[in-house]
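A single protein chain has been removed from this complex, and every other one stays in its place.
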Amino acid sequence: MPMNRRSFLSTTAAMTGTALLPQAVMASDTIKLGSILDTSGIFDAYGKPMDMAMRLAVKEINAAGGLLGKEVEVVAYDTQSDMALYSQYGQQLTRQDRVDVVHGGILSASREAIRQTMRKTKTLYFYNVLYEGGVCDGNIFINGVTPAQQVEALVPYAMGKSGPKVYILAADYNYGQITARWIQKFVAENGGETVGVDFFPLDVSDFGSTIAKIQAVGPDLVIAPLVGGAHLSFFRQWAAAGMKDRIPLASTTLGVGNEHKVLTPAEGDGIMVAYNYSQELDTAANIAFKDKWSAAYGDSGMIHELAVSNYQGMLTWAEAVRQAGSIERAAVIAALETGLSIEGPAGRVTVDPKTHHAVLDVHLMEIENQGMRVVETLPQRQPIDTQSVCDLKVNPGDNIQYEIEI
Amino acid sequence: MPGQVHNPGGLQKDLMATVIVTGLLVWLMPMLISTYTLTVLIIYGMLGLSLGLIWGFGGILCFGQAAFFGLGAYSYAIAAINFGESTLPMILAVLVPAVVAALLGALMFYGRLTDVYLGVITLVVTLILFKFVNSTAGPQYVIGKARLGGFNGIPGFQTLNVPGRPEAYIWGDAYFYVCAVLLALVFVLVTVLLRSSFGRVAVGIRENETRMSLMGYDVRARKTILFAIGAAIAGLAGALFANWGEIVTPSLFSLGQSAEIIIWCIVGGLGTRLGPILGAAGLAYLKFLLGQQSLVDNTLITGLILVLFVLFLPRGIVPAVSGLWQSRIGRGRRSRRPQTRRGAISRERFNG
Partner (left out) sequence: MDLSFVILVEMLYAVSSLILISAGLAVVFGMMKVINLAHGEFMMMGGYATITAVNLGVNIFVSMLVIAPITVGLIGLIVERLVIRHLYGRLVDTMLATWGLSLFFIGLATMIFGNTTTGISTPIPGFAIGNFQINGYNFFIIVVSALLLVGMLAVLKSTRAGLIARGAMQRPDMAAALGYSPNRIYMATFFCGSALSGLAGAVLAPLVGLVPTSGGAYIAKAFITVIAGGPSLIAGLFSSAGLFGVVSQVFTFAISPVIGEVALLVAAVILLRLLPQGITGKFFKGKL
């Protein structure tokens, strides 16, 4: 889209915003933080712990005296797993509540539903979720793991433990499609062969025929970027058919919403994954984080990858505000673009100035007894997928989600 | 009164009332609710009206009104990406659903499908559309320049502009006024339609299909046309929704969306023009408000509302209130309101 349209929209947005609200909030004495997550509906297994992590972070920030001497006030909306409500609350947050920053969005669809609104209204936006990569937009900061950070490490590891013939079962949407392509790329690069790719809409829960099909093809390894509750059935049916000891499994998503805690050890053990966080991370930072969580909510069992991402996103933002000494968007972005780092529960997270993505640790893990046992830690991995297409230093006005050609 | 379509000689009065009420609401409502939220309430109102027309006045219970809503939105989005200007896409968004509905309607009505079976077909068609659009994430699903995007939908298309001037966007408050005026126009069109002989025959068909066909009316053709008109209105609402949300996703086609439209009609009042609009706007606003609290699960409340309405206020709010109003001011003798006869209809169907 042309540049002039955006500037036109954003200025008029600011104007109508004030016109709509005669009682316009003047320079307030709190910092307003907008949060927009699915805390009910089918995605709330992701959203609820994220919401808890956000509130925990705010509590800590305020207990330490707030930011710039001001208290942080949360304005949170539950989007009820309904993509239309994202547009609605996104507008509400930016035009009526006039928040200083927005953290939130879970599915890629929800991010795309509000990203342009945030941009038009010049509201700084943090998307703290593992995703398919490629978003290039100066107004958004993303600290989730992208395919290159994760798949590049997972594929050779899993192939090394099994063999060169790989079968891919992916969720049929943006994330699954793009991740499947990355897997194919890395399988080829590691001298393997992709013998089959199947896509499943998010509501498919019967994998019987697929399991028969896979056996007819006979791969050495199955990689499954499957998403959500219905797809969890695959792992269960796979084990029920007695396949688990025959063909090893790897996944890029299992466990992100603590799915591995639903599977029994017999069903889950041995599945290979790679993420930024695991409850079983044996670091001082993680133990301290789990203690804080338990103190606030009683039980730390709910913590998952996305909750920690959200928490780390909050820390990153707070640190940037402190360094900028201001909550002005431009100043905070400038502070973030210095490549600032924070130490989160999952280790060091550094903002990549070029892409607004994050440089972070990725852990190769195997599911074991409903936990994720760390096999190997790959420190400070760059988001090279997005880096290959996006450079906000050179092209600060970029506003697109690139689909990386492979 | 809103429900009284058959009131003779009142067309002008009706039109006047529509203009005045619309004017008042457009002036007053933005003081209470932000125009952005109001816009979507208006759009849902139009969607409610589309089903209210074919179900309340034509007796066609469509479980898949969302299919036409989604088709309108997708037609708009795809065309807008390809043309880069919004006028033709808006027209297409009305035409495509209407044509699809005409074909589907012909298939159903000429096959003499009625009541539950009609419901199943419309439901199934919605599911097929949903499943298809939902599985188009791959790069091979492209129409012109537009990727269908699967589950994630299509973002970033050209939004509504002043006809002929692609850079002059209509949005924010202006867009609210456009939507309000369009809803008023559709409302007037529906009013005129229902007052025409076509509308009166449609109501006749709802009441007794056999009688009307014996009187020489081509029931199948008329039902098909009415169905297509309803779809056109839903398509327009879909295009407006696409412009409002600036993204279209397969959830527009979902069963949940279809069911929601049915609830709007029930709660608002079937067999009235105003009921579905008010039901839609009211319930959508309630859903919006409920999202701001986390004490009780929102789905639970929605469900409870529906159950309570069916049990205690099966005719919906508008007929109940207007009934109360009429009895209060002593016009009870004119109580031949064309109130909904859902109960009666379905009883007939199953005994017959």
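Points worth noting:
In order of appearance the chains are A and B, and numbering begins at 1 in each one.
Simple rule for what comes next: a contact is a pair of C-beta atoms (placed from the backbone, for glycine too) under 8 Å apart; a residue touches a chain by one contact, two chains touch by 3 or more.
Predicted model, so just to flag it, every value in this text is computed and none were measured.
Residue A:Glu267 is the one among A:Glu267, A:Glu305, A:Glu337 or A:Asp385 that touches the chain missing from this view. If you put the hidden chain back, the residue from B:Ala17, B:Leu255 or B:Leu286 that touches it is B:Leu255. When you scan A:Val195, A:Ala240 or A:Val389 for touch with the missing chain, the hit is A:Ala240. Of the candidate positions B:Val21, B:Val99 or B:Leu123, contact with the unshown chain belongs to B:Leu123.
Residues of chain A in contact with the chain left out of this view: 40-42, 44-45, 48, 172, 198-201, 203-213, 215-216, 229-233, 236-237, 239-243, 246, 257-259, 262-264, 266-267. Mapped onto chain B, the interface with the missing chain covers residues 61, 107-108, 111-117, 120-121, 123-125, 127-128, 131-132, 135, 255-256, 259, 262-263, 266, 296-307, 309-311, 314, 342-343, 345-347, 349-350.
Everything below uses one rule, namely that only the chains that are shown with their structure count from here on.
If you average the Cα atoms of chain A and of chain B, the two centres end up 37 Å apart. Within the complex, the chain A residues that touch chain B are 1-2, 4-5, 8-9, 12-13, 16, 19-20, 39-41, 77-80, 82-85, 87-89, 91-92, 95-96, 107-109, 112-113, 115-117, 172-174, 176-177, 199, 201-202, 403.
The touching residues of chain B, counted against chain A in their complex, run 30, 34-37, 40, 131, 134-135, 137-139, 149-153, 155-156, 167, 169, 171-173, 241, 244-247, 249, 251, 287-288, 291-292, 294, 297-299.
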